[in-house]
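Here the complex is missing one protein chain, while the rest keep their positions.
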Amino acid sequence: MEIYEDIKNLFCMCRSITGKSVVDTLNYIKNKIPINILTVKSGTKCYDWQIPREWNIKDAYIKKSNGDLVVNIKDNYLHILNYSSPINKIVKLEELKKHIFTLEDFPEWIPYYTSYYKENWGFCMKHNDFINLIEDDYEVFIDSTFDENGNMNYGEIIVPGKSEKEILLSSYICHPQQCNDSLSGVAVLMHLTKYLLQKNNYFTYRIIFIPETIGSIYYLSKHIETLKKNVVGGYVLTCLGDEGEFTYLKTRNENQFIDRVTLNLLEEYQKNYKIREFNTCGSDERQYNYPGIDLNIGSLMKTKYGEFDEYHTSADNLEFISPKGLEESYNMYIKCLDFIEINMKYKNNTICEPFMTKYNLYSSLGGSKISNCMFYDILKILYYVDEKNDIIDISKKLNLKINYTTELIKILLDNNLISLT
Amino acid sequence: MEIYEDIKNLFCMCRSITGKSVVDTLNYIKNKIPINILTVKSGTKCYDWQIPREWNIKDAYIKKSNGDLVVNIKDNYLHILNYSSPINKIVKLEELKKHIFTLEDFPEWIPYYTSYYKENWGFCMKHNDFINLIEDDYEVFIDSTFDENGNMNYGEIIVPGKSEKEILLSSYICHPQQCNDSLSGVAVLMHLTKYLLQKNNYFTYRIIFIPETIGSIYYLSKHIETLKKNVVGGYVLTCLGDEGEFTYLKTRNENQFIDRVTLNLLEEYQKNYKIREFNTCGSDERQYNYPGIDLNIGSLMKTKYGEFDEYHTSADNLEFISPKGLEESYNMYIKCLDFIEINMKYKNNTICEPFMTKYNLYSSLGGSKISNCMFYDILKILYYVDEKNDIIDISKKLNLKINYTTELIKILLDNNLISLT
Partner (left out) sequence: MEIYEDIKNLFCMCRSITGKSVVDTLNYIKNKIPINILTVKSGTKCYDWQIPREWNIKDAYIKKSNGDLVVNIKDNYLHILNYSSPINKIVKLEELKKHIFTLEDFPEWIPYYTSYYKENWGFCMKHNDFINLIEDDYEVFIDSTFDENGNMNYGEIIVPGKSEKEILLSSYICHPQQCNDSLSGVAVLMHLTKYLLQKNNYFTYRIIFIPETIGSIYYLSKHIETLKKNVVGGYVLTCLGDEGEFTYLKTRNENQFIDRVTLNLLEEYQKNYKIREFNTCGSDERQYNYPGIDLNIGSLMKTKYGEFDEYHTSADNLEFISPKGLEESYNMYIKCLDFIEINMKYKNNTICEPFMTKYNLYSSLGGSKISNCMFYDILKILYYVDEKNDIIDISKKLNLKINYTTELIKILLDNNLISLT
């Protein structure tokens, strides 16, 4: 399965919010879909923040005095505290311990820690290994660099539609060796982009691959006027690879376009699903929905970050996700994107009921006869096509499935009995 | 009972949406109340529709080869498929059967079918008679005419009130030999018109007697500007003759003036009643409430069309309805019309509480003493007379009967403590 393969290919890289491996990741994506790779200088101010120095790492390990390796970044990139300062020093166990992060509750897993904005050096390791460390002179070696004249990189592709109005789709490319968190979103979004590229769309789709938080804050600072003018909604894509139930994280303002579309489709297509309030959020939707920004971006996930034990550990790996989980996510997103394209407020093209006999409603269904029941449902739908109700409203009013209402709305559009307002 | 007598007099006529018997019906009405009878040419365009050719029928029957009559329009006008083409032909049983309509579930009843816009000939008959038909050469004879230079007719009377604002009352005159459906509404409306004519009204009442669907569409097309400017609500009157519970069919927009008035009065005066959503509608309210028209017209019925077996059959006859049922309907409509005239938003004529001692609230009640309790209720009512609340709002706020609040509002009006905004 292609989505899973992409994740596999992208997995073993020591990504961070800046650095060479982010560029490698973007190049991999560009090889599949025609994104632009963009660059912003370290030190650039964006709102309350500034782009950090570019961080790169070549090697990192801890060695016992006898030369045995305790941890080695080559085994797993999570071993290094992300954005760690360089060091090359012999330290006693006591000092070493102050720079080691473990998970007592999951002693066989390596945790994933970062220290982007506070200088520090450190390693992450299995708790079981950590407790076996004895008094010794340890060699700690971290060959990392901070470049003040470096860059932060991100990817962007605009898929133009009939309308200037935009749907924003955002994923983050800053996590090293994390499958469900980050990479599953990146890979699903690559394939959704392919899907959008091969058809005519009503909305314009703005698709971005960015480092989390600083990436979205920079992106907002650069495009805020356009985004506020055009974006009608969108998603942050992440945590799409497991086989759990879907979770929808609502926008800050709630009951927005994207909330209504997603929650109603979940209701129609999923037996069980979870809903989370915006204030339990954690990814770039925090910025997209910040007061005054208000792009009204939701997040449709499988199991939400923070709600599975493997989150931010070495257990969020290729075994944790599955082709089946990814496919379910991809398919549900396709349903959402398709419905976003048609769930409009239409206007009625006749004053009073149309003279139905004139219209050839049969042909619209590929020659098959419209049943009596469908005929009456079409009339009922017409009563509520009044520039105020979208397909969801009409379905609820008439207690019809959204999918069925959508089918009849298409017939009405084909017969020019209704049209876009 | 006069209403019942009028139905009896109007019953045996072969009405349709056009033709001589519609004119006869209108002349009968004009003999009782001063309506205008209006005429529109066949072929006239109105919105998506056009006025059909005028249809008239003199005779129609089916005869066996031995000369015995199988069905004869003179027995019951339902026998003819309404708007049937003329024919004079000998046919085999097999062909005949294609042109006969029956009701398997009610084999002793003749159904009522129409074919206004699709040319066809046909007969309706009892299913029991139908299954006894044997192979034979049948003479089918229909002496009907279509006149392209004919007319459609309807009746109208405007009862002017103090205000330009209008209440629309509409009934349909196109059904042959149907009592509850159609005629009960026509007859009750005739008598409500008499009631309105003999008193001074606040609202202007626009009362029409039209052929269903094409009549309302034409009427709308002719008066749409005035109607949209002035109409604040109204009713389609039909199905008012049986002794079942009241049913209220809501306007499309719901919670409109007419909905609030009718539903609250039903709540106050009827032990049981039914409410139906607009999308289960079927008569001229479909057009009056169509998106963009939005006259907000409801329909207060006894048992709703489509919800009694006798509907559109020969069993919807003079036995199916009763003077008692008609009287209940008439009385309930009187309550509604009376309340429509007073359920306004009033303004308070004093700033702060009035100095009550000054006002002679006793005389308002014809000399009888206002009880202490009524005195406090008057004060409470005054707190909510603020140009925003109508009598229904105030009654609900204070948990008082609408009828009682109305009585106290009249006292306040008489004492000039409140007035129309």
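For reference, chains read A and B in written order, and residue numbers begin at 1 within each chain.
One rule holds for everything that comes next: a residue touches a chain if its C-beta (ideal position, glycine included) is under 8 Å from a C-beta of that chain, and two chains touch if they have at least 3 such contacts.
Note that the structure is predicted; figures quoted are calculated from it, not measured.
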Residue among B:N348, B:S395 or B:N415 touching the omitted chain: B:N348
Option from A:R252, A:H312, A:K380 or A:K397 whose C-beta touches the chain left out: A:R252
Residue ranges of chain B at the interface with the undisplayed chain: 347-348, 350-355, 357-358, 380, 382-387, 397-398
Contacts of chain A with the absent chain, listed as residue ranges: 47-49, 117-118, 213, 216-217, 220-221, 224, 252, 278-279, 286-287, 289-293
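Methods note: only the chains that are shown with their structure count from here on.
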Separation of mean Cα positions, chain B and chain A [Å, integer]: 57
